[in-house]
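The structure is given below, and queries will be raised subsequently.
Some chains have been omitted; the remaining ones sit where they do in the full complex.
Should a chain be cited, it is by its letter among A and B, assigned in written order, with residues numbered from 1 in that chain.
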Amino acid sequence: MIAVLKHGTTPDQTAHLVNWLKAMNLDVHISEGTEVTVLGLIGDTSRVDMDLLKSLEIVADVKRVSEPYKQANRKFHPKDTIIQCGDVRIGGGYFAMIAGPCSVESEEQIIEVAKAVKESGANILRGGAFKPRTSPYAFQGMKGEGIKLLLEAKKETGLPIVTEIMNISTLDLFSDVDIIQVGARNMQNFDLLKELGKTRKPILLKRGLANTIQELLMSAEYIMSEGNENIILCERGIRTFETATRNTLDLAAVSVLHELSHLPVVVDPSHATGKAKLVAPMACAAAAANCDGLMIEVHNNPSCALCDGAQSLTPHQFDELAHRVRLVREAVR
Amino acid sequence: MIAVLKHGTTPDQTAHLVNWLKAMNLDVHISEGTEVTVLGLIGDTSRVDMDLLKSLEIVADVKRVSEPYKQANRKFHPKDTIIQCGDVRIGGGYFAMIAGPCSVESEEQIIEVAKAVKESGANILRGGAFKPRTSPYAFQGMKGEGIKLLLEAKKETGLPIVTEIMNISTLDLFSDVDIIQVGARNMQNFDLLKELGKTRKPILLKRGLANTIQELLMSAEYIMSEGNENIILCERGIRTFETATRNTLDLAAVSVLHELSHLPVVVDPSHATGKAKLVAPMACAAAAANCDGLMIEVHNNPSCALCDGAQSLTPHQFDELAHRVRLVREAVR
């Protein structure tokens, strides 16, 4: 960390600040220039309150030289992480095609969709059992029963499954789930992240609607700091002023995340856009941006879906999408 | 709910849609105009997926005529709700001046601050015991021990206390806490909201960084739908492109919330701005905008605070702020 002192700071003021910093177990290296004095802080600066330091009268500016995340950082782990999930691999050139309904609704529905998406090339099945809904009066998911049906569909098709957890107290229900999803609204539910860090299950961590790329990596760091390194990052759109789409899909985040981190990055164009018509072009765009996987909502009867039907594809539309995505991936390799 | 059908919709298409809607237990009233046909949907429309309805080929637009929140809605509860908390009342003309440190750090610190802010006119003590921090390596609060120290300070000063919960599993520790705070990052942690709805404690619900006013009311509705009507809403800044302040304080939200809801609204200028210098002018502005309370960070030694020192006032600065706020409140009454 670098602190730049203002022109005119007295030696006494500088000494006072240096002592305060040393009391935090930091080494301080002083470089006096003609215009400014620069303090280099060496040691564990992760506990230093940058804003406080910046607010001091004599401090012109403060900069972190190193990123605040360590284990998620590509600098300390240059090779791509590859997540193993049953026979499926994600990252480092391996591609996850995750598909399935927003909500599990019945055994018939989930098995029919699972078979269809597998046929079209999906290698992981998604399906919501616990559903975070803005309204307390909206359908909240089949909960534990939904997970059982997903496991039925897994048995039937062999596809590993991913489903969302909302609450630590339900963790036991996820023992046979292959990938646990943390939804956008829980990206900074730090207690949940820490508990998931104590498992060794792959975690699919969705970016929050108003969270920066750095905050996403800090949330991954929460999980990793407890020992679980199996993390899949997911870009699913951010909240902006534009209302023509539900959210704004930030595809540049894929490249930025690949540069900063070794973790795989998948993209969810269904939630990002909220409109079935936009899912296929955004899926192709994400593949062209070199993402490590896609997460697509597919329903056997979108107009009867209990939630998010507006953004669900039919199995037939998904089949076409999957074909186009394969062509795009070949083109950019 | 109103659905506007496109010009050129055939009677068959209309009948098909009407039947589908009736299957959801809705009454449908059809008004045929020369330009468009309008369907009025009567009944419990809270389960209708507006986006899905809107995405149908023949539908031009869909509008909710009634708000999706009921118990938080002023329409059905015209009188201001007054929250009772020990001897202190909030709302309906009663003002909450909540002050204290970001984090509880020691018995000495919390008692010293509590006495000072009480002296200056604060009527509720705040202090963080469980701290949501972006980094897993930052100070995470004194947890249960912090709550004990807050209760010591309450005993010493008589001030009721408010502190944040991050996780349902710690609820027992809050049995003597007067007001439980739900932080911005947990505003849509729906399982937490539902559990808090089963208590009868006053809940201070902070608006999420990227959440709309309507979503804040829907989260209040989650708590209320379980039976707890003691909710205090809190505006604490939203995330925008501006970087000169930590967040952008949305003071118009105070008036909008007062119009839409009967619940009291307090404002937290400390977290909204992130800078001590801006706290006093924004506190005065919030008072002028007719808020029902303020939440101010005060620390006996801001430059040594373990978190958010940059935005903390000294007891002396708080004393001046409290005086100015009283004058402003008299001016606008």
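Criterion: contacts are C-beta pairs under 8 Å (C-beta built on N, C-alpha and C of every residue); 3 or more make two chains touch, one makes a residue touch a chain.
Note that this is a predicted model, so its numbers are computed, not measured.
Displayed in place are 2 chains, all sharing one sequence; the entire complex defined by the structure file totals 4 copies.
Just so it is clear, only the chains that are shown with their structure count from here on.
Rounded to whole angstrom units, the spacing between the C-alpha centres of chain A and chain B is 26. Across the complex, chain A meets chain B through its residues 20, 44, 46-47, 49, 51-52, 54-56, 68-69, 132-139, 166-169, 185-186, 188-192, 194, 208-210, 215, 218, 221-222, 225, 239, 246, 274-276, 302-303, 305, 307-311.
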